[in-house]
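Yeah, one chain of the complex is gone here, protein chain that is, but the others are all in their spots.
First chain written, first letter: the chains are A, B and C, and each begins at residue 1.
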């Protein structure tokens, strides 16, 4: 930690800071600058007590950490070897040369809907089926999902098509149930700092698809992943899905720089969700095609046989035809990124 | 709903929209404008299927809701009478003429710490004690709270001082336990859209202090409260605690306009948390004093006997002396707002 | 500056950084930590070359400044004495015990409109009249102001009422003209980093009301003021007018914490513009009343005799009656802040 003192700090204030640094388990190292004095506090910032509390001392202006707060997810941890982690689910590998596409409706609505979608996305080249059985909805009056019936329908579609299956879990109480059905548990943006849920999901041992919260700094996203790894589950797939900004023509602002950064800083696979990212179908194709270039390992795309009657998020779901066309257009961009 | 069609829409596209509107249970009402055609869809937007899905139709440019999405929390619902809801906890009324102050440390750390704080804040005029027993921490390596032991210490401090007790619940699994001890259950900013937790907390029947999520639009905050009311619990106290913006000198940006708006739009009591809002002690006093003017019914303030050694958020906790001085300075502002 | 090196930095990388630090005119001071090495670079960060460029060196992780970038606006500069600067305009003092209220329409539209407004706001207690003669409008098709005719009408209203006069200058080319008429030159939010305009306005010697840009960090706002002071004009009044956030129910989010911070960090008077801050009349009164508590020295309020026919921003202008009522309600809050 670097503790920056105020411009007109007194000698006794400096000494008080030094004493406190030592008391909290660090080795203090004062440096007298031209306008400022700083105290470097040497010690492991994760192991010891944080020093940010020192900003409450009279002479202290700010405290600046110099160390990464995450460890296990860090690329330096070498947990994923030199090339990053490979996470194999249902015979498909996330993080390797193959670019994985997860597709399906926002919500599972009926057997017909999910089977029709599953067949179409498989034919177009997707390897995983997504679909919400438990839906987090802003309003209590909106469709909340088919719940266990939705899981059963997803399982049926998996059985028929052989696609892997990804679905969101909303509640600690449902983790066991969802884990019985799903190949990958999705933690949604609104729950990305629901630490109780992260831990419960981690403990199932299932691969976790962790969305970035819409208000989450990149470092916080990594720290949420760190919760999962530090609870014994190394199989985390990060998913960038756009952040909330002042823009109103799009639902969120997709942060593709964060994907490049996550690939550089962590050893985890990273995928992109342009459906949530843009919130409007007419932009989804372009953002899908941009994803391989920033190092993404795959996509999560919302697809519905009849978006105009979808029970949720119709504005951002592609039709089966749109999805199929996008998958064709996507290929040269995947090849350009030396993926397949 | 108002469905705005694209500038060069064809007649058959207009007809398709009209048919779909009717099919989804609304009465369509087309209006031909100078540059645009719009279709007004008459019907209850909450009861029927949302029409936002229509943006996936070829001729549709945008769909604009015209109705509030919340009902029970709305001032128009008259659930709080003409003057707004009064929520009585432990003999103290939120929403009435008395301005309530909830104070205490970010985390409960020891018996000595919590008792010393409880006595001091009571003496200074606080009516409730706050303290975190279960702590939501960005990093898994940070102090996670004393858990049940923390609850016991809070109860002991309540017993001694007679203060009411507010504490956060993080996990559906802990709702029962926390409700045994607490007078008010706090839902934190990170869980403000953890709908499973909102419902579990609602079902205890306990008053709920609902913080605004750091990324939450005001309407979404009201809708989270609507989850609680629609699950049978009318005792919600809203708490503005700052939103996340681009500013970096403060931890969050306290949105006092949102407090005025919440008082106008809902019948619920609203309090302000300037400690989280600013994230730095030197601004907390000023923001406390501004709160009565915007119609706030009270404050939630972080106070610690020794912030520089606090186990969490030391930078934003007032000392006992700072709190006591602030309470004195606060009085004329409370009176100016015709409160006491 | 503190230069934080990467975790696995080599010895020769450290040496290269040290050489570069020395070359750029600083004295390097390396500190070997547990996980990280940092190099403290001692020197005046404003006088010398910035070191942020060092992040382009192989071993460097980040570069952290420790010094304030502003000097003249800083309270430590003592340019405003121990109590802060007093700026006297037209016999009224900004920064002293008197709370100043500037009021008037968004745009000057006619002689009748501006005279009627001037008389009413003066009667209600305002000391300055505002009104836009040159209007910055998002769209080229919107009303752009009466230009010099608007200035003449403002001058006539001043003559009749004795109110001081504040008006915005949009263009370097108009600075001379506007300065002939106005008592205070306003720099609007969109021009708060239009450095050419800041310098031109500074050189008139007139007091400058500097709005915070809607996207401006507090430090950047101070630095824009520093441009004016460093070009020889010490008479800057800062004006907080809300920042752009994700919220959509209000036009901006008024940042009252920034006002408290500006009073603490700088010696300049600070006023609040709740009309722009909220963008809706029904919140303006509450935010006006909150302003004295955070240390504001005054208000800038939009008032119009007939907002529903205003040529700009009708949604946020108070009627004459609303303004007069607000001024009455404001008084106890001004007194509570020990102002008059």
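Everything below uses one rule, namely that a residue touches a chain if its C-beta (ideal position, glycine included) is under 8 Å from a C-beta of that chain, and two chains touch if they have at least 3 such contacts.
The structure displayed is predicted, hence computed values, not measured ones.
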| item | value |
| --- | --- |
| Touching the absent chain when the full complex is considered, from C:13, C:110 or C:193 | C:193 |
| Chain not shown: contacting residue from C:110, C:203 or C:230 | C:230 |
| Selected residue (touches chain absent from view) among C:69, C:119 or C:331 | C:69 |
| Touch residues of chain A, complete complex, unshown partner | 215, 217-219, 243, 245-250, 253-261, 264, 277-278, 282-283, 286-287, 289-291, 293-295, 332-333, 335-337 |
| In chain C, positions touching the absent partner | 20, 23-24, 46, 49-50, 52-57, 63, 69-71, 136-142, 170-174, 190-191, 193-197, 213-215, 220, 223, 226-227, 230-231, 244, 280-281, 307-311, 313-315, 317, 319 |
| Footprint left on chain B by the chain that the document does not show | 2, 4, 7-8, 29, 31-36, 38, 40, 42-45, 64, 66-68, 76, 244-246, 248 |
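Keep this in mind: only the chains that are shown with their structure count from here on.
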| item | value |
| --- | --- |
| Far-end chain from chain C, centres as C-alpha averages | A |
| Averaged-CA centre spacing for the pair chain B and chain A, given as whole angstrom | 25 |
| Chain B-chain C separation of Cα centroids, rounded to whole Å | 30 |
| Separation of mean Cα positions, chain C and chain A [Å, integer] | 38 |
| Contacts with 2+ other chains: residues of chain C | 245-246, 248 |
